[in-house]
Structure formats: structure tokens, C-alpha cells
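Chains shown are a subset, placed as in the full complex.
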Amino acid sequence: MINAAIAGATGYTGIQLINLLKHHPHVRINALTANSNAGEGFSKVFPSHLKIEDRICDATELERLSKTNDVIFLALPHGIASKTVTEEVLSNTKIIDLGADFRLKNISEYEEWYKTEHFGKSLLPQAVYGLSEIYREQVKTARLVANPGCYTTASILSLYPAVKYGLIDPTSIIIDAKSGVSGAGRGLSLGNHFCEANESIKAYGVTTHRHTPEIEQELSFANGSPIHVTFTPHLIPMQRGILSVCYASLKKSVSKKEIEEAYVDMYGKEPFIRIRRSDDLPQTNYVKGSNYFDVTPIVDKRTDRLIAIGALDNLMKGAASQAVQNMNIMFGYKESMGIDDCPLYL
Amino acid sequence: MINAAIAGATGYTGIQLINLLKHHPHVRINALTANSNAGEGFSKVFPSHLKIEDRICDATELERLSKTNDVIFLALPHGIASKTVTEEVLSNTKIIDLGADFRLKNISEYEEWYKTEHFGKSLLPQAVYGLSEIYREQVKTARLVANPGCYTTASILSLYPAVKYGLIDPTSIIIDAKSGVSGAGRGLSLGNHFCEANESIKAYGVTTHRHTPEIEQELSFANGSPIHVTFTPHLIPMQRGILSVCYASLKKSVSKKEIEEAYVDMYGKEPFIRIRRSDDLPQTNYVKGSNYFDVTPIVDKRTDRLIAIGALDNLMKGAASQAVQNMNIMFGYKESMGIDDCPLYL
């Protein structure tokens, strides 16, 4: 039994972490923190949890938390983790950071895309990018895991085998991704007012979204040399789910069979990745509430392109359940422990 | 470890039963049946369950199933259970019927409201109405449990203490209930076409809905003499959830305190019933995906009325999770086993 703390518990990722960890056979939730709701009961902030999780939320003090917890999940806005995670903290506890601060290896990229200084440079080298299926071995021994973004998990996993096996032209990648509104968090803005978001669709952050360098970093690693991609996120009038539709030109003479074999080779034994047939494409309700990532690589010989379609639940495989997956790997538990819920479908 | 069969597995209640029973530590799902999908893989019917539940659905043959299963869940249209559940079946297995056939004690009421003959009259006396909190003792030893309807669970539980303790005028009850679309099932009809159900609300089955006699039966038992109620269901553009808003005239001089005490007295120790304060009223997202029933009794002294507001998830406490709750009671397991998931909130 390990003690876990959730810092930033009162966001949509936080409540999801609580729901998962409460049923994890080896975890005891030991502390909940939330600076904006410090001193309030969790069930005051999320009345759904009345009589389930009534504890008072504390302020987030990592150093203190590190002394009594085996692992701390950080669900905080970017810029905070890089300031508060220290060597000392890491000498006491393990950190799974669901924010952006330790994802990008290149500090100048971080500072350019996030328009802020990075204060945790010295820790970056030991941060492991927590895309569980790709970095499983490194996660095992990590003290600091940078859990990937929701769009990035969907986009990287959709394309990884095709890039890794050199089957597509790496300069041709275009990712058109669609997300439910929970991806924007619980903060108030006109754009997530029900009457503004409902019954409408929009692209946003076109050419400037912060998940772009993260996708590029990982696909570049897979490729062996730098890749630039076009990444266009969209807001969809639904609560959860991301569909990532990725386009790329096939390298000359690459066949449908080669593509399919690459995906089977990389993902065929993964417990949480399902390769779907092209007559049964991924849709977000197929993975809703679960840790599954579904993908179909489609080869269009008419235009010689790969269209790889991936789906996940942004709050689960795109955030909370992948964080628990990483925790399981870090602590030597069965990887699916506590995150093997079936998709809800509805 | 007991063997369980789910008959009628390919509806929205069926998939929910599968999701729950798959994680129940004492249950092994032994058979899935669905006459309309017999011979098809379950994950063909619900592609969300690819690689999770790929078994072939059989035709529903209760006699055969009864020989190899400790319990059979029936999620079938009304009229089938009354024809196929027999003494012999019940001598082999326990039945939890999520349909309407064994709910009404008065056969002529059944035949009048359901416009069909009842073929299982001889079994009715032993059928226990599976409103777990009210009939817990009887459920313990039941071989045949009639799991209540979704609207009825919400409506009866909302009003039961007030009726039982004689605090309201039993002739004055009006129930205005609102349900998500999943309550209408997975069958196709113009009314549940996305473009027809979305962005609209309607009342339906006004004065004629079949859950009316079921509500009346149970409130009459609580009252000690017959009660007639006005029951008006509505279709709401959401997937899950029922909100039942119940109105009744307070008996002379009944106070807020007396009402509140009645609810606390009956529900205060119930693990799945939460009495909410009047400044924190039930809403369906507070119970989504969970077995909780939330209720607030409001006393309006200006009009001398009780307004009791109850909320549940129609697929969970209104169907599948209450069925599992009954199973737990019947088999002597901890009542919350496998159904203690936190509400999803979103």
C-alpha cells in the first residue's frame, strides 16, 4: 500500500484521478491539494462526491507532501511544477506531472511556445516522458515522469509506427485533432459557456497550439531526425474524447500490408492499444471512460496517403489513467491495475 | 465465485451489466444471450468492447441457462420473462428480472397497463420487488427478484419516507420526472433520432405511462391504503439520468423538521442514498455512472407543500447497478461489492 497525494485535485483531471485511485488496490489517497480551493471540502467543489470524498483540500506545498507520500500527482497549470519540484522533493517521493513543464527536452522550445521562463532546467535530464507504451522501460526507474498531453498521446500513438518504420514522408505530416470541452478545463471563459460551445464547432490555436512541439519532439525521436508537423486542434460540443486524424504521404511503393504490419508489430501486444479494422473505425465513445487508445491506419492508394485515425478519452489515457498506468509501472504493479474499466459507450 | 448469465445483453442495460459484472470479484460472466443478435459477437454489436468482450451472443433459452448459472439477469422486453421463467428454472438458478413482468402484484393492473396477458401468474407470489433499500430482507432469500423500473426507483425513493410516516396527503401526489434518452433503449424510432431529440424537450406518456401503477403499488404499501398519483415523464436531450420532482400537500402542521427526520430515519444509514441539503440540490451529473440515489425533501411553507427531488442514473441505480446490489444481497456478498464506483460527474 502506497500513499499518494493529488496536487490540483479540483480540476477535471483531479477528480478523475481521485475516482481511479480510490479503487486502486495498492493506493491510499493521503492528501488532496488545490490552491484555489484550499480550505474547502472536496465535495463542496464537486458535490458529486458528497460522502465519498469530503476531505478538506490543502494548499499545495510539495516539500511537505513529499515527506509523507510515495507518489505525488501534479495536475497544475504549467509553470508551477518547474518552480516547485526540486531535487529534495524527488529524493523523498516520486512525481507524476500531468502538466507541461517537464515534457519538452529543449528548454528554448518550452520557453518559446509557453512564453515563460523554465525554472527547473536541472531536473529536465532525469524527467521521463510518460508515454507508457513507448517509454515503459525508462518509466520503471523514473523519479520524475512527465505525463504526456491529451492531444499528443493521441497524435503520437497514431503515427508512431509509420514514422518509426520509415513508411511515410516525415515532412508531410498533418494532424487534424478534435477534442471535447473538458480538455479546456473547469475555468470559466466565454468559449466554454454552454450556449457558445454547444451546437458549434471551431478550430483554435491554429499553427500555435502548445502541444505541437511535444508531438514534434517524439515523432522526431522516432524518425531519427527533426520533424515539423501541422497540428490543428478543434473544440467539439461533447464533454470527453479526442479524435486525432493524421495525414501523411506514403513513401514510394509502401503497401497497405507494410503499414498494417508496422502497427501490429508495435502495438499488437499492448494491453491498452486496439488496432481497429478500417470498416470499424475509432470513435470516441468506444473508449469513453477507459484507458484504451484505438487506432486504424488507412492506406489510400488513390492519393498515396496514410490516414491514421486515433481515439482516446482525454481525461483518461489522455491524462489521469495514463498517469496511473505510469504509477503502476514505476511501482512494479500490474500495468492495468485500477485502470481496466470497460469503456462506458454511453 | 458464481456463474452469471445476462439475457438480453445487447441493450444499454445489458452492456452496463457486463461492465459491472466484469469487475465483480465474485462473479464470472458465463453466458451472454440476445435473440436479436444471436450468433453475433458482442463486440460486433458494441464495438467499444473489442478485445474486451468478444464472445458470441446465444439465443435466450432460460431452461438451458438455468442449469449452468447461479444467477440470470433478464434485460428483456416485457412479456417474455412471464412466459419463460418457470418453477423448474427457479429450482436451478436465481433470477433477477430487470423487466416489468413480475413487478406488479395485481395481475389485472399488469394486463390493463401493459395490454397483454400475463403467463407467469403462479410465480408472482414469490417474486420480490427489488427496491433494495425497502425490501432488503425479502431479497435475501428471494429466488426471483423483480428489479424496479428507473422512473419508479427515483419516484418511490423520493417520496417513501413522507408517505410512510404519514406526513403528506396521499391523494395529492404529483410526480414530474425527466429522463435521458437511454431510458428509451437502443431501438430506432424517430423520437430518438439525434436531430429530433437534441435541443428539445417533451412530455410523453402523460397519464398513461406504465411506471405509474408500479409507483402507486409501492406508495400504497407504504401508506397502508391505495394511492393514485399523477406521473408525467419527460425526454431530456442527454444520455443518462433521471430527475424526479415530486409534489405533495403537507398534512396540517407538519414541519420542516419532521420531514427531514423522516428522511434521515429511513435513509440516514443507507450506503447508496444521500440526503442533500436544500442549497445543494440533486442533479443528475452528481450520480452519473454510480449506484447513488440523491434526494432532497424541500418544505415550502408558503404553499404548504413538500417538493421532494430525487436523482439517479437510469442505467445504474435505475437498472443495472441496483440489479447487482440485489444480487449481492441474495448471495450474501457485501452490498456495495462491484458497484461502489464514484460518480463520473462528467
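Every chain is named by a letter (A and B) in the order it is written, and numbering of its residues begins at 1.
By our rule, a residue touches a chain if its C-beta (ideal position, glycine included) is under 8 Å from a C-beta of that chain, and two chains touch if they have at least 3 such contacts.
Please read all numbers here as calculations on a predicted model, not as lab measurements.
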{"item": "Total identical subunits in the assembly as filed, 2 in place", "value": "4"}
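The rule is short, and it goes like this: only the chains that are shown with their structure count from here on.
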{"item": "Centroid spacing, where centroids are CA-atom means, of subunit A and subunit B in whole angstrom", "value": "37"}
{"item": "Complex interface listing, subunit A residues touching subunit B", "value": "12, 15, 18-19, 22-23, 46-53, 182, 199, 239-240, 274, 276, 280, 283, 285-289, 294, 340-346"}
